Structure formats: C-alpha cells, structure tokens
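What follows is subunit A.
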Amino acid sequence: MMAGFLGLVRRELLLAFRQGSALTLTLAFFVIAVTLFPLGVGPELNILQRIGPGVLWVGALLSCLLTLDRMFQADFEDGSLDLLMIGRVPVELVVLAKVVSHWLTSILPLILITPLLAVSLNMPFDGIVAMEFALLLGSPALSLIGSVGAGLTVGLRRGGVLLSLMVLPLYIPVLIFGVAAVEAAIAVLPMASHLSLLAAMSLGALVVCPVAAAAALRLAVD
Partner candidate 1 sequence: MAIDFHKYANPTRFLRLASAVFPWVTGAAVLLLVTGLYMGLFVAPEDYQQGETVRIMFVHVPAAWMGMSVYTMMAVSAAAGLIWKHPVADLSAKAAAPIGACFTLLALVTGALWGQPMWGTYWVWDARLTSMLILLFLYLGYMALWGSFDDHSKAARAAAILVLVGAINIPVIKFSVDWWNTLHQPASVATLDGPKIHGSILTPLLVMGAAYMMLFLSVFIIRVKAEIMDRRLQIMKISQLQE
Partner candidate 2 sequence: MAEFNEFLEMGGYAAFVWPSYLVSAVVLTLLVVFSVRRLRRIERDLKPFEERRQARRNRTRSSRTEPLNDT
C-alpha cells in the first residue's frame, strides 16, 4: 500500500519534471502577479510595505489555483483515474498522493521564491521569516481544499472557472491568518497564535478533504 502511495507521488513528480512547463507556469504567474502591484499602486516603499503581506498571500492563493484543475483532469482524460480508483491503494490515499505532489510541484516553488518578492515589496527580515512559516503551515490547506474542488470539477466543461468560484471562498480563513501572522511579526507582536491557527486549518483540511475529494472522484468515474 505505502509502495503504491510513494510510487504515485514519484510518478507525479517525474511527470512534473519531465513537463517542466507546469513548474515554471506557476512560478512565472506568481512573480508577474506580484510585480503588477507596485506598478499599479505606485513605488512608494511605505505603501508597498503596508500591502506587502496581503499581495504575497493573494498571489500565492491565485497561483495555487492555476494548476489545481489539472490535478485529476489529466488522469481522467487518459484513463488512469479509472485504474487508480480500483487499485489496491484506497482512493483517499490516492487523493493525498495527488495533494502532496501538487504541493511539492506548485506551492513549494512559491515558498522558495517568496523571500525574493518580499524584498521587492520592502518587507523587513522578520516579516519574511514569518511569511515563510505562515506559508509552510497554511499552504497544505490550500492544496487539500483545492483537491475537493478539483475532484468536483473533473470532466466538466469550463471546470477551471467553477473551481475558483467554489474554492476561493474557502481559502479566506487561511488568507486572513496568513497575513495576520506576517503583520504581527512586522509589528514585533506575538504571532504564535496565528501560526497555530494556520496549522490547525491544515490539519482540519487533512481530515475532511481527502474523504470529500474521494467521494467527488467516485462521482467522476461513475
């Protein structure tokens, strides 16, 4: 069972690296989206610092959405999803493997590049550190909640738009406490509570979302 799970994650990573585009697509979008804000809002550093955390978090949220609808769609189109559903590995674990690989290929690159963009938004050092922790703790929830949306929109025409309409409202708590953690760090206030809430959201999503996504996938192959 575990071999199957790890095998699936390895295959997903292999696919992502072979088709480099998926990786760079998310990164490029994130960088471009974030750099739009200084162009729109103006170059005053104190304004940029004020909106920095929000811009980075909204950017991360939207970039994570980009690759979400391909999470199951590719397997649905080439027939692999059928086999994954009746294979030895329970469907919930299949969903988890997909979430882990989505997190590694789409969200980890964002976390690695965030410090660079944070500097461009004039974010102080401890703000950047808080941002990294907040992203690390909160982003699993993004992938997990996203997997439910991806499962529900497998095989639907214009599923991508529907996916964002369904999933973004559910991202709001992660956004609020993600930004709060960074702002608390910048203002040298305790941020432990925010980070623990982010972690709680991710753990909560870990319990609920694979079950919901698995039910959605059973629907898709039905």
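Regarding selection, all candidates are chains of the complex that A comes from, given by their letters.
Some notes on this structure:
Just so it is clear, contacts are C-beta pairs under 8 Å (C-beta built on N, C-alpha and C of every residue); 3 or more make two chains touch, one makes a residue touch a chain; residues count from 1.
Quick caveat, the model's predicted, so the values are computed rather than measured.
Looking at 1 or 2, the chain of this complex that touches subunit A is the one numbered 1.
Contacts from subunit A toward candidate 1 in the complex involve residues 145, 148, 152-153, 156-159, 162, 165-166, 168-170, 172-173, 176-177, 180, 201, 204, 208-209, 212, 215-216, 219, 222.
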